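Below is one structure, written out as structure tokens; comments come after it.
Here the complex is missing a single protein chain, while all its other protein chains stay put.
Note that the chains take the letters A and B in the order they are written out, and that residue 1 is the start of every chain.
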Amino acid sequence: MKSVEEIKAAIESAVPGAAVEVVPNPGPAAQHSLRIAPEHAIDIAQFLRDDPELALDFLSNVTGVDWPDKEIAEKVKVTREVKKMVDGPDGKVEQTVQETVDETRKRVEPGCLEVVFHLYSIAKTHGPLVIRMRTKNRSDQVELPSVTPIWRSAEFQEREVFDLYGIVFTGHPDLRRILMWDEFKDYPMRKDYVEPDDFEYEPTPHDEVLKRAQKHKGREQQTGIRDQERVAE
Amino acid sequence: MLGEGILKGMAETARNFFGSYVSKERLTTVEYPEERVPTAENARVFPFLVYDGAEWEAGMRCVACQICEKECPPKCILIDKSKDKKPDYAGKPQFYPTRFDIDISVCMSCQICVEVCPFEAIKMDTQFELATDDRFAGLLLDRKELAKSNEYYHTIHPTEATEVDSRLAEEKAKVEAKAKAAAEAAAAKAAAAPNPAPPADKPPAGGGD
């Protein structure tokens, strides 16, 4: 198969205006991927499937990935004016001096949700080509175009990503929850998902189980409800 | 001819039916519980703790390092480490667990605790008839219930147990040789000194298999 750079060039020449970016994979697997902009996704997908040389007719795997907001602490030098008492000719005089100090600033890198597609070609028996797409953020702009019209195998997998990550695939013919029940509210695979307090007594609590047991115990005391003697030692 | 395939199939079932009276190959089931198939040597059900010698508490190999507690995927082991130390099989003073519980209603018999244990202290049992009507207390095995002798280990997994024994004996020999060398060195030093002290070559206490 062509290298990702060649595929990038092929996509760019076939779909004018398409923004494609090579994402290198530093690991030993070296399965590099291409990140495409959602605006041209359908055209690119169509090209990848129908191009006689690539013929990526088999969409094997659709994965959702959550990249939460990252807080990056960085040190910056700031210069500010400080008032100081300086020895003047007639005693102490207040003076403004410039001073440079180190300051730690927290910058929040906005997170996003990502879908990863693994494409193979059955006609040419090559692959995988890894395609990724990102949403704008994790809260309100979570739409991505659905590739189900191009590859039917995305039908259930996109539903699963929608169910567990909350990415809304526009153009999907039947986007409903698939594994969780319809009334369920949250998206369980997101990194910041908080499990409901459905604590069940376990006789060997340590680590997370112990933490959960203690939290549950605290809640019991607040509400005054004790179910059985479910108290961790 | 229509129905030929069905007749052929019928002949096949008849062959199997009558064959099951004569051939063990065609009748692989037994009437449990009156009759039992022997358990395979590698079979694993739930873990147990090995002890050496006759005293389960003194001979317990576990040193409460808590590695298995950390690595167990469903987190069903609970260990409390002792404050004091007792000598292990090679005579080295070690911690021991004051509490070692395994919740076998959660345990999934994966054997990872056995694999990660550096002290050959936890092994897999083959006892499977453990049904009880008490979900919490009945299925929570404490260290007394878990402790099984090395002889028992030999009866259920003979090959593996022999390997483990030879490995432990080797280690013990190494430790003893080291101790001896150290003692000799100390003695030589003492001999070089004007007033030779009596050699402090005490045999390692406890343990021994």
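The rule is simple: a residue touches a chain if its C-beta (ideal position, glycine included) is under 8 Å from a C-beta of that chain, and two chains touch if they have at least 3 such contacts.
Here is the rule we go by: contacts and distances are computed from a predicted model.
A.B. asks: There's a gap in the complex where one chain should be. From "Phosphate transport system permease protein", "NADH-quinone oxidoreductase subunit D", "(2Fe-2S)-binding protein" or "Electron transfer flavoprotein subunit beta", what does UniProt name that chain?
C.D. replies: Going by UniProt, the chain not displayed is called "NADH-quinone oxidoreductase subunit D".
A.B. asks: One chain isn't displayed here. Which of the visible ones does it touch?
C.D. replies: A, B
A.B. asks: For chain A, enumerate the residues touching the unshown chain of the complex.
C.D. replies: Interface with the chain not displayed, on the chain A side: 25-29, 31, 57-61, 63, 65, 116, 118, 122, 125, 128, 130, 148-157, 160, 164, 171-174, 177-181, 188-189, 193, 208.
A.B. asks: Can you list where chain B touches the absent chain?
C.D. replies: Answer for chain B: residues 2-6, 8-9, 11-13, 15-16, 25-26, 28, 40-44, 67, 71-73, 108-112, 115-116, 124 touch the chain left out.
Here is the rule we go by: only the chains that are shown with their structure count from here on.
A.B. asks: Using the touch definition from the top, list the residues of chain A that touch chain B in their complex.
C.D. replies: Going by the criterion above, the answer is residues 201-209.
A.B. asks: Provide the residue numbers of chain B that touch chain A in the complex, in ascending order.
C.D. replies: Touch list, chain B to chain A: 69-70, 75-78, 101-103, 106, 136, 140.
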